[in-house]
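A single protein chain has been removed from this complex, and every other one stays in its place.
Up next, subunit A:
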Amino acid sequence: MSVYTVVSGACEGSLACSTCHVIVMDMEYYNKLEDPTDEENDMLDLAFGLTETSRLGCQIVASPELDGIRLAIPAATRNFAVDGYVPKPH
């Protein structure tokens, strides 16, 4: 696990938690993403620090179109910082 991997994925991408919750910093990029499914919205219901541009990180598929996207991690702990990075595709 690299030092930049600060997003937890407790359910390993199966839409059964909200630990990978990220906030899309720019509305322009938020709108480029496919709408969340009911299942993703159900998990977002439970996310801490939910915002208008919140998404689950495990549901964002990296593509060239999203190059430059800035994501924030909700300030749920003292040691988290707002950083700009593009999630690696998996």
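Simple rule for what comes next: a residue touches a chain if its C-beta (ideal position, glycine included) is under 8 Å from a C-beta of that chain, and two chains touch if they have at least 3 such contacts; residues count from 1.
Simple rule for what comes next: contacts and distances are computed from a predicted model.
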Undepicted complex member, UniProt protein name, chosen from "NADPH:adrenodoxin oxidoreductase, mitochondrial", "Transporter", "Dynactin subunit 6" or "AP-1 complex subunit gamma": "NADPH:adrenodoxin oxidoreductase, mitochondrial"
Name every residue on subunit A in touch with the hidden partner chain. 3, 6, 8, 10-12, 14-19, 38-39, 41-43, 45-46, 48, 50, 76-81
